[in-house]
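The complex appears here minus one protein chain, its other protein chains still in place.
For chain A:
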Amino acid sequence: MESCNCIEPQWPPDDLLMKYQYISDFFIALAYFSIPLELIYFVKKSAVFPYRWVLVQFGAFIVLCGATHLINLWTFTVHSRTVASVMTTAKVLTAAVSCITALMLVHIIPDLLSVKTRELFLKNKAAELDREMGLIRTQEETGRHVRMLTHEIRSTLDRHTILKTTLVELGRTLALEECALWMPTRTGLELQLSYTLRQQNPVGYTVPIHHPVINQVFSSNRAVKISPNCPVARLRPAGKYMPGEVVAVRVPLLHLSNFHINDWPELSTKRYALMVLMLPSDSARQWHVHELELVEVVADQVAVALSHAAILEESMRARDLLMDQNVALDLARREAETAIRARNDFLAVMNHEMRTPMHAIIALSSLLQETELTPEQRLMVETVLKSSNLLATLINDVLDLSRLEDGSLQLDLGTFNLYAVFREVLNLIKPIASVKKLHVSLNLAPDLPEYAVGDEKRLMQTILNIVGNAVKFSKEGSISITAFVAKLDTLRDSKAPEFLPVLSDNHFYLRVQVKDSGSGINPLDIPKLFTKFAQNQSTGTRNSGGSGLGLAICKRFVNLMEGHIWIESEGLGKGCTAILIVKLGMPERVNESKLPYMPKMPTNHGQIAFPGLKVLVMDENGVSRMVTEGLLLHLGCDVTMVGSSDECLRLVSHEHKVVFMDICVPCIDSYGITIRIHEKFTKRHERPLLVALTGNTDKVTKENCMRAGMDGLILKPVSLDKMRSVLTDLLEHRVFFEAI
């Protein structure tokens, strides 16, 4: 064995010290070996440890240290060179690793320290979150309470219940000692204690409204802490040591008028109620912010609920009122209907009763006129006739007007000859006009249709009335009647703003203008003209022979015909113009032939339709003359036959009611005859009706006939039925033109 170079003694005399060192080294080595083992074990156990390789290093370091110490055990005694070299290697390694580890720790330790800081930070954060959670939970609870409260409040529309419920729920939620509601009195100057929570029957405490504290509360929409000594808060029996905190909040009382449609209600009301909430005394409770918020929300909800209740009350009241009014109106309507019916019955009876004697008077007077009378007698009879005619007209007018007002008057629509209407009016007015030396001219526009659909009788009545008025109020001068089809621009007259004509294919608007140069009318009086019974009393020369109903009736007729009538005048003495626009229908072509043609009547040979009707038949052709004569004889007429125009002119008299003329071009100048007959008979009622019989089926003939002044046209051949119906129509309408 080689001896080592160390100079250590072999077994030193200090055995004890040596022994202790030996043992210590052994334990150190043990510890140094076990520590890494433990570390590894625990690190393996924990999933998270970021510094593994540090541990490895550390482990290596410790192991090597341990190894060093262990190897040291052998160096106490003589040891070989191998041991020495191992020892050296171990030491060298240990030195290296420990140096590296030391260097590493420089980096690692700050990190480890900061971990600690982070941990602390997180803990703080967690604590904060916990606090916030607590807060949110409290708020959520508050919200729940509010919802529940609101639900309770809004589930009823009864004012009393709403308020009571509010107080009860608030009291419960917030654990209040007392809760009170002060409402403003009617005068608005005081607050009256209306509801309380604990005190069952609040005595009518009142507090003046203009208290600074109250003003303060009213001026803000937040819940305001007030002093317990405030008059509104002095509700509890005295004797407590520490009254709890009191909070007051305003409750706006919204009126119906505050709710504008499409707007939010403006909180510009002046009336507020006061809600006072008191915490229990002798408790250290404070009003928390969330509790105050709850109170504010509740106050708003109460306001809304109250206004809903108010609206409901209002609408119930209105509905009751309406029902009462309805009943009253119904009663009134029934009464009115009864009255109208009574009046109609009366009128109907009176109508008949009045007309019968009138009819007798007129008929007999006219018959009397036909007999031989002395001039004085004739004058008397004429006066009687005139007066009774007037009376009859008056009766008719009154009855018509009452029917017009009823709305029960309906127009008798039918196709009629428009030209004939005007001619008739002219003929009726000519006598009076000529007496007054007034010149009457009629101007019919060429585009005016000859036939129209409308109420002929009433149209004539209207035109006659206007023309009659024109004649009545003119002392001298001339009267001109113009009629034409109104075009759109003339329809929209500024004088008739509410008249909105509608043009359509089968209607046209007839415009008639009657201009006179008479006394004129004051423009201010014009609106009154068409009112019933209103008479213009300004001019003394007025022939007060009218009832004042004429124009009123005309206006109503015109209205029925969907037209308009008005009078223009530039002033007194400047004459006036009456303008009338009515809507008439255009007759269809088919209607013309449909017009007088009644369906085939059973030929009753025994029936004589026109007893004694004197007619004159003029026809050059013997055969057809004989046939026509036969026809008319069969119908019972008294027929005179002539074969030439001279004969016709010679024989025609006012006794003949109808003259049938066979016209054929170029035989007889039937048009010439027509004109001469017209000249012969100036009085219209004396002139016989002139009817052309022709086989010519062209429009020219027809137009010529009409222009010449014939009253009718019939196409040959004429059957018995046709002649019968034609005669009937002729005698009724005084005109008949067969459709070609």
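As a convention for this text, a residue touches a chain if its C-beta (ideal position, glycine included) is under 8 Å from a C-beta of that chain, and two chains touch if they have at least 3 such contacts; residues count from 1.
The rule is short, and it goes like this: contacts and distances are computed from a predicted model.
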item: Protein name as given in UniProt for the chain not displayed, "Phospholipid-transporting ATPase", "Histidine-containing phosphotransfer protein", "Protein phosphatase 2, regulatory subunit A, beta a" or "Eukaryotic translation initiation factor 3 subunit F"; value: "Histidine-containing phosphotransfer protein"
item: Chain not shown: contacting residue from A:H634, A:H678 or A:R734; value: A:H634
item: Among A:P208, A:P527 or A:G622, the residue in touch with the chain that has been omitted; value: A:G622
item: Contact footprint on chain A, counting only the chain that is left out; value: 603, 605, 620-624, 626-627, 630-631, 633-634, 662, 664, 666-667, 695, 716-720
